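Quick notes on the structure that follows.
Every protein chain except one is present and positioned as in the full complex.
Entry: subunit A
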Amino acid sequence: MAEVLVVTSGKGGVGKTTSTAALGAALAQTGQSVVVVDFDVGLRNLDLVMGAERRVVYDLINVVQGDANLNQALIRDKRIDTLSLLPASQTRDKDALTAEGVERVVNELKGRFDWIICDSPAGIERGAYFAMRHADLAVIVTNPEVSSVRDSDRIIGLLDSKTEKAERGETIEKLLLLTRYDPVRAERGDMLKVDDVLEILSISLLGIIPESPEVLKASNLGSPVTLSNPISAPARAYADAARRLRGETIQMTVPSEKKRFFGNLFGRRAAA
């Protein structure tokens, strides 16, 4: 049974695309077949973060409009063969998405993959609407900062009213992924604490991704952080989140780089 997951936030720049790539890769590493779909038509980025920008021939819009089939548009990842990408078009805009076309593509993907991860564009307009439309569950990417939290709240309201599941009278599962979290600054009161965000949004927590230069490094390398540096703190946090998505119970911690040092040390000893 395929799961359709939307990664969304309302606000831009909080880490939707990074999280889509990292979660997608982490899920694929557990042996699941995964496709990540870029819904940010006109501002495509997921191909860059996945390191597939030079392999894009056909895109989501071509498939939605029937100009190409899925086999032509899907790009299989070179590192993990259970991971695929359906890129967005950079030359078109969100008006090129149609309700019937998106529904047909999502249904077709459901027959092929275990996970369909839809990377939503920022905002609450057409692109974001289609990205969430067919989702079974939603990962809300939020930074520990008031404007991001309020926008996430807005998106949760839309998830509860505009998705297919909501219109059928069911509730869509919503999970919080708190990104760019810095425990020291949160303790000082410079940013919101985990509990504050959870209290405001009142949804369950999927994971806490610590602020780390590794994330930017990975993006620039064109590799999901879970692949580029799997022992880094954010990579371990994403891997934990992916395992929670699969239903495992894993204690919620904020991985830190300090632990990584010890992890390295032990890793080397074991190898020696």
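Assume a contact is a pair of C-beta atoms (placed from the backbone, for glycine too) under 8 Å apart; a residue touches a chain by one contact, two chains touch by 3 or more; residues count from 1.
The definition used in the following text is that contacts and distances are computed from a predicted model.
Matching "Cytochrome c oxidase cbb3-type subunit 2", "Phenylacetic acid degradation protein", "Probable septum site-determining protein MinC" or "NADH-quinone oxidoreductase subunit F" against the UniProt entry of the left-out chain gives the name "Probable septum site-determining protein MinC". Only one residue from A:Val4, A:Ile75 or A:Ile156 touches the chain missing from this view: A:Ile156.
Contact with the undisplayed chain is limited, among A:Gln72, A:Asn107, A:Ser202 or A:Asn220, to A:Ser202.
The missing chain lies against subunit A, touching residues 124, 146, 150-151, 153-154, 156-158, 160, 199-200, 202.
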